[in-house]
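Here is the structure we will look at.
In this view, the complex is presented without one of its protein chains, the others remaining in place.
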Amino acid sequence: MSYGRFLLKRGLQGIVVVWGVVSIVFVLRFITPGNAVDAVAPLDASPELRERIAAELGLDQPLYVQYLDYLWELLQGDMGYSYISGIEASSMVFSKLPATIELAVASSIIAIGLSIPLGVISATRRHEPADYAATTFSLVGISTPNFWLGIMLILLLSVQFGIFPTSGRAFGFVEAFRIAANQGVGAGADAFYQWLRFITLPAVTLGTYFTALITRLTRSGMLEELGQSYVRATRAKGLPESLIRYKHALRNTLIPVITVLGLQLGTLIGGAVITESVFSWPGLGTTLINAINTRDWPILQATLVVIGTGFVIVNLVVDAVYAYLDPQVVAE
Amino acid sequence: MTETAPERESAGDDALVEVRNLRKYYQDGGGLLDRVLGREATSVKAVDGVSFDVREGETLGLVGESGCGKSTTGETLLRLREATDGTVAFDGENVFDLDDESMSSFRRRAQIVFQDPFSSLDPRMTVGAIVAEGMRIHGLPESDPTVATAAELTVGDGIDRTVEVSVAEDLDRVVDGDDGVARVSVTVRKDEGADDETPYEASVDGYGDLLGATVEDRDTDLHVEVTVTGSANAIRKKRAGDLLERVGLSADQVDRYPHEFSGGQRQRVGIARALALDPEFIVLDEPVSALDVSVQAQVLNLLDELQDEFGLTYLFIAHDLSVVRHICDRVAVMYLGRVAELGPTDEIFENPDHPYTEALLESVPRAEVAEQGRRVATLAGDVPSPRNPPSGCRFRTRCPKVIPPDDIEIEQAAFRAVMNLREEIEAENLDPDEVRAADPAAYRKEEVPGIAGENAGVVDEALEAVADGDFDTAAETLRDRFETVCETTPPDDSPGGDGTVVACHLHD
Amino acid sequence: MISPRTLRNLRKELRSSALAKIGIVLVLAMILIAAFAPFIALHNPTNQNLDENNLPPMGFSRTTEETTSEMVNGSLELTNETVYVNASASHPMGTNSLGQDVYSRAVYGARTSMMVGVLGTLLAAVLGVSVGLVAGFYRGRVDDALMRFADVSLAFPSLVLAIALIGLWGRAAVDVPDPFVVFGLVDPVRSALGLPTGMPDSFVLPGTVIVVVGLVNWVWFARIARGEALSIREEEYVKAARALGASDARIIGRHVLPNATTPILVLATIQVAAIILLESSLSFLGFSGTTLSWGFDISQGRAYLSTAWWIATVPGLAIVLAVIGVNLVGDWLRDALDPGIEGEGGV
Partner (left out) sequence: MADEILKVRDLTTRFFTEEGQVNAVEHVDFDVRDGEVFGIVGESGSGKSVTALSLIDLVETPGRIVEGEVWYRDADLAEEHRDSHPEAVDGDYVDVRQLPEATRRWLRGPAFATIFQDPMSSLNPSITVGEQIAEAVEVQRRARANPRRTRSRTQGYGLGRLIAGTVLPSQGYVSEESKQRAVELLERVGIPDPEQRAEEYPHEFSGGMLQRAMVAQALAGEPDVLIADEPTTALDVTIQAQILNLLTELQEEEDMSVVLITHNLGVIARMCQRVGVMYAGEVVERGSLEDVFENPVHPYTEGLLGSIPDIEDPAPRLSPIEGNVPSLLDAEMGEKCYFADRCPKAMTSCLTDIEEHEAPAATDDTDHLVRCILADREYDESEALGSAAKQGVISDD
C-alpha cells in the first residue's frame, strides 16, 4: 500500500467520522428535554404562535426529512441563525475560530518544543538531578487542573507583579501582520508585542498539561526503545552512543508519541475551552459555554461541528507524519 | 489416479481421519474501504488442496518449512479455524458439518497439544484448573452405566456377624474401572474403645474424602454402604492430580501456577490437559520444537508411552526431521500449502522421490564428525509468497531437477539458469539499460553459462527484447522454447492405492 | 482474580520505589478523609457566617479599608482607615466570602471528587470493556463499526461533550444520607474533641456528572479492552480451550477478561485521576450538581484573588495532591505489571 493510498484511506475514514460527528450533534438535539420552540417563542406565546414557529423551524416534518435538510444545509455552510443574537451561526463561529487556533497552536509549540528535549534528557541521564527534576515537573504538570494553574498565574504574574494582563486578547496573530503591512514595521512590532503579552499566560496554562504528558511519554518511550535488541546489535557494530540515541532510538520513540498526540487532541481542545473561560479569551470555548447556558442551539451545534471537523483534519495531519516516520504502518 | 482415494486402504488399517482437498485461504484487505480504493482483496493460500489419511493407532508426521501450512492444516482439521473448502472425516463423519451435539462429542475424542510452553497455558489459572477445564466443560467425570462397581471387603477381627457391602452406582466417577469394573477395597473394624451403640466403623483405603463408608447395624448382619461424598470439583481435582502424575509431574503441584514450571514441565501439563477427556486422536503441533534437546527426549519418550498405553493416534507436526524420523510411522512432506510427498518414514528418509524431500534431507546437519566434509547442495532462493504461488508445480522455482521440454537438449544446471532468468524477466526485475550496456550475448554468457546453439540464440533474442524494455515479448519468446511441464500442469498429489504420494512429474 | 504473581510483582516494585509509597499514602489519605469527613471537618461546610468572611489563614493577615460616616455639623464626613483582619484559630485555613470554613469545604470536596472519580471510572469501565472485548474478540464488521463509533466519540473532547450533555440534560443531583451522621456516631465524638456539632446529615452526589463522565470516557476502556482481546484470542491457551469445546462466552469470561485485567486496572487509575480533573473543571464552569466541590470553591475564590487568595488556592492544592497520589499509584501499577499502556486515557 503506497503512502498516498494510505492517506487516501485515512481521508475517507475521516469523512465517515465527520459524518458521525454531525449525526451525533443532530441526535443530541432530540435527547435533550424541552424543545427548540421554547427557546425562541416568548413565554406566553399562544399554541397557534408556537405552531407557526415550529413549522418555520421545520420541526413538524418527519425526522429523516429534518435530518436530510440539516445535512444539506450543513454542506452549504448554512448552520442556521443564533436564537439570541440572530447572527448567522457559521460566521459567528468562524470569527471566533482563529483565537482558539492561535491558543491551541501556541500551547502545542510550547509543549512539543519543551517536552521532547526534557524527555530525552531525563531518559538518558537517569537517576541524575536532571531526571528527577523532569520527572517531578511532569508529574505535577499532569496532576494540576489547568483552570487552577491559570488562576494562580494570574494571581502571581498579573495581580501581584503586573507583568501580564489578567484576561482578554489584543490583536490576532494575523492582524499583527496586517498592521505591520499597512502601518509600518514599528506599529506591527508593537501589535505583535501586545499579542504576545496577552497570549503568554493562556498558552502556558494550556500547554503545561501537554508538556508534562509528552515529557513522560518521551521518557518512557526512550527508555523502552534503548532496551530493544536492535540497539544492542547497533552498538555491536561500533556505532557511537549519540547516534544510537538520536538517530535510532529517538526516531522510533517519536512514533508512539505522535500517535498519542492525535489521541490527546481532544484533551487539548477541552483544555482550551476552560483556559478561554479563565482568561475570557474570545475563542470557540467561551462561545460554546455561552451557547449552552443560553440554550442557543444553532451556535452550540455549529461549534460542536467545527470542533469535531477540526479534530478530524488535525488527526489526518498527525497520521501523515506518523506514516512518514514508520514505514511499517503503510505496509500493513 | 482417481480423485479421491478408495475409502478402505489395505485390510486392517482403517483410517480414523480422512482429509480430502482441504483448503484454507486468509482474506486480507477485503474491507469496504479497500474495495472503494480499487485494491482487490488478495488471499493468502495457506493450505491449498491437501489430502491424507491418519490411520488408527499410527503417528503420521506432517513436515515442512515455515509457511508450508502444516500448523494451519492441524488447526483447521480440528475446526479451530473455519476451512475454506474440502472435507475432514473423523471416524466416517465430516467434521465441518457436525451439529452442536456431535461436535461436543468430537471435541472429547480429538485434542491438541501446542508448541510454545509460555503461551499454551493460561497464566491466571492453576495447573490443576487447566487440566480439569475440559472435564468441567463436558460435565465429567460422569458415571458410565456399563461400568459395574464392586468392593473387596476385609473384615477386622472381633466382628462376629456377616458383613454385606453395597457400592454407589457412580463409583466410577472416582475410581477408574479397568475392564469394566470399578473396584474399591473397604475394611470394617470393631472400635473397642467406642462406647456408643454402633462400635463398628468402615473405611475406604485411599481416595481421601471423595468416598465415604457408613456402617448400619441391622441386628442380624452389618450393612456397609460406600457412597461418593466428594464434590464434582474435588473429584476433578483428584483426577487432574492423577493425570499430572501420569505425565511425570507430582499431584501436589495441582495448585501451582504455570510460571512456576520449566518449559519441559509446562509441555507435560499441556499433554495432561489433552488426555483429560480421554481422547482417541491428538494433533501434536510442534510439541517439542521450543524445548532443549535433553528435555525434548524426555517428552518424546512420554508421548511414546502414552500412545501405547491409551492406543492414541497422533498427527505429529514438526520442522525438525530427525525428531520426525524417530517418532513417526508415516510422513507427509508439505511445501507451500500442498503435500509434496507422503509415505512410510523409512522409505521417505532412505530414498526420497520428490526433489524437495531430497533437498530437505540433504540440508539437515548430522550430529557426527563426518558432517564436516559433507558437500551439501543447498536449495537456491527463498520460499515464494503464498499470496500468488507459482503455476503448475509450486517447487519449480527452486527445483534442482526441473524437467526441460523433450524437444531440446540442455544440461540441468543450464536449464535451471534459464528458468531463473525467465522468472527475473516475468517479474521485470532486470534493468534494460544494464542489459543494453553489456550487450545481450555477453550478458547471456555471464548469466546463463553452459548453453549454446539454438538455445543460446533464443535467449539472446529475448535479452534483446528486454534491452528495448519490452518484457512481455522477451517472456513470450523464452516461454515458447523453454516451457516445461512443471509450470503448465500441477503434479498429481492425491493419495495412491497404498496411501503414498509423490507430487512430481518425474514420477508420473 | 489477581494472581499471586501479580501480587509478588506489585510488592517487589513497591519495595524498590519511594514514589509508589508516596502515592499509596496520598491515596489512602484521600480515601480516609472522604470517608470520615464528618469527623475531621472543623465546621459544617455549609454554615455561613457573614461577619467572619474572608478571614485569612493562620500566619497571614489582611488589610481592608473601612469607611465610617458620621454627621458632622450638617454634612456627611467620610473617614477611612486601614483595619487589620487577622486569622482566627477556629479557621486555620481561613474562610470564604460567605464565612464558610475553607478547610472543612476542602475535606468535604474530597468526598465529592472521590465519589465521582470512582463511580465515573466504574461506569466507563463497564461500558468500555464490554464493548471492547466483544469488538476485539469477534473482529470483522462488529469491530469496524464499534471502532468507527469510538473514533467519532474521540472527535469530541470529553470536556466539550460533558458540558454539552450536562448543559442540555440539566444538573440532577442525588441526596445521599451520610451514615455516620444519621446513626448519630458523629456528634458524641465531635463534642468529645470540642468541635462544633451539627454536621450535614447528607451530601449531594452529582448524578448527571457521574453518568456523563462515564459516557464520555468509555472510549479509552474500549480501545484497551479491544487491543487485549485481539492479542489474547490468538494465544494458544485460547485455542486449546476452544479445542476442549469451550463456548465463546466461557472463553471471554474465563480466559480473555482475566488476562486483560492488568492493562484495564492501570487505565482505571489513569481515568480516576483524569475524572477528578474533569469533575473539578465542570464544577469550576458551574456544570456540577453540587456546590461542595473543589472546582466550585476555586471559581468562588476567583473574584477575590487580590484580597482573599486562599479561597482559590487551598482547594487547588487539594486537587493537585489527590491527583498526584492517584497518578503515582498508576505509575506503580504500570511499572510493576508492565501492561504496555502509553498515554492512553485523559480528560
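General remarks:
Just so it is clear, A, B and C label the chains in written order, and each chain counts residues from 1 on its own.
By our rule, contacts are C-beta pairs under 8 Å (C-beta built on N, C-alpha and C of every residue); 3 or more make two chains touch, one makes a residue touch a chain.
Because the structure is predicted, anything quoted here is derived from the model rather than measured.
Which of B:109, B:190, B:325 or B:436 touches the hidden chain is settled by the complete complex: it is B:325.
Here one chain is not drawn; of B:92, B:208 or B:365, the residue touching it is B:365. Residues of chain B that touch the chain left out of view are 65-66, 262-265, 292-298, 300-301, 304, 319, 321-323, 325-327, 349, 359-369, 371-372, 374, 376, 378-380, 382-383, 429. Looking at chain A, the residues touching the absent chain are 228-230, 232-240, 242-243, 246-248, 250-252, 254-255, 325-328, 331.
We take it that only the chains that are shown with their structure count from here on.
Look at where the CA atoms of chain B average out and do the same for chain C: the two points lie 54 Å apart. Within chain A, contacts with two or more other chains are made by residues 13. Shared interface positions of chain C, defined as residues touching 2 or more other chains, are absent.
By the touch criterion given at the top, residues 19, 148-149, 151-160, 163-165, 167-170, 273, 277, 280-281, 284-285, 295, 298, 301-302, 305-306, 309, 312-313, 315-316, 319-320, 323-324, 327-328, 342-344, 346-347 of chain C touch chain A in their complex. Every residue of chain C that touches chain B in the complex is listed here, in rising order: 3-5, 144, 235-237, 239-246, 250, 254-255, 258-259.
Listed in rising order, the residues of chain A touching chain C in the complex are 13, 16-18, 20-21, 24, 28, 31-33, 139-140, 142-148, 151-152, 154-155, 159, 213, 217, 220-221, 256-257, 259-260, 263-271, 273-274, 277-278, 288-289, 292-293, 295, 300, 304, 307-308, 311-312.
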